[in-house]
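Excluded from the complex is one protein chain; the other protein chains are retained at their positions.
Now for subunit A:
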Amino acid sequence: MRNLIPVLTVVAVIVAIWYAAAVWLNAQWVLDTAARQDREIGTSELVLETWSQDKPRLPAPHQVVTELWETTVEKNITSKRSLVYHAWVTLSATLAGFAMGTALGVALAVGIVYVRVMDMSVMPWVIASQTIPILAIAPMIIVVLNAMGLSGLLPKAMISMYLSFFPVVVGMVKGLRAPSRMQLDQMRTWNATQGQEFLRLRLPSSMPYLFASLKIAMAASLVGAIVGELPTGAVAGLGARLLAGSYYGQTIQIWSALFMAAIVAAAMVGLIGLVQRLTLKRMGMA
């Protein structure tokens, strides 16, 4: 309860600012309309109308919530108009990309830690890969993969992977190098093989770093999947909803899709956090 009050206070402040901003941004349109209709308009009327437009510049919170409610709870989830359906399309690509990105990231980190040539050469390329704007490279990935006959989930997942492997590489290199000189010397006194050292010392030591990376990777992965939906003119997915919304000026639809993306990301990151808490607690590292 004690934690709830500050949280609710912050939420209330944000909602208040949002309503105020909706008035400010939408007022001009209300005034223009009223002027065209030769209608006098009072302050309370003005405020109410800014909060109930069909295509506002900034929809009010309750409009977004209503839209979210109508497109999730009140629609069959197999329907093309259900946001749950679109969220699942994006989420499936996100999860596939996240899994691939994590696997690639861990593999690269193991290589960097164990192979000297990779240690000296791979990291600059990994960093360079992240300096390229994803919006620039995403269409090319889609086009190239399409030319190779790959379409649907996989190209989107590839873009997710492209964004999500990076935090995993960085975190895991640090994590696999976390064991102290002493712990490594100790393994040597037991004449342990590299495989034994990896499984029994380096891998468990890296767990706190891995989980921190996975949280970032998951968020990046979702962004990747959404970006991957933009250049293809995809008909399904949160990215497609954003695109359709912007074509037709459906700001309420855009905002509800954005909120859905945020909810999905928060749920996924929260899930990782839960697994992290349980795992590290079991390992005596939390």
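Throughout what follows, a contact is a pair of C-beta atoms (placed from the backbone, for glycine too) under 8 Å apart; a residue touches a chain by one contact, two chains touch by 3 or more; residues count from 1.
The criterion applied here is as follows: contacts and distances are computed from a predicted model.
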| item | value |
| --- | --- |
| Chain not displayed: protein name in its UniProt record ("Putative D,D-dipeptide transport system permease protein DdpC", "Hydantoinase/oxoprolinase N-terminal domain-containing protein", "Dehydratase" or "ABC transporter, ATP-binding protein") | "ABC transporter, ATP-binding protein" |
| Residue, one of A:S52, A:S129 or A:Q186, that touches the chain absent here | A:Q186 |
| Residue numbers in subunit A that touch the chain omitted from display | 180, 182-183, 185-192, 196, 200-201, 204, 282-285 |
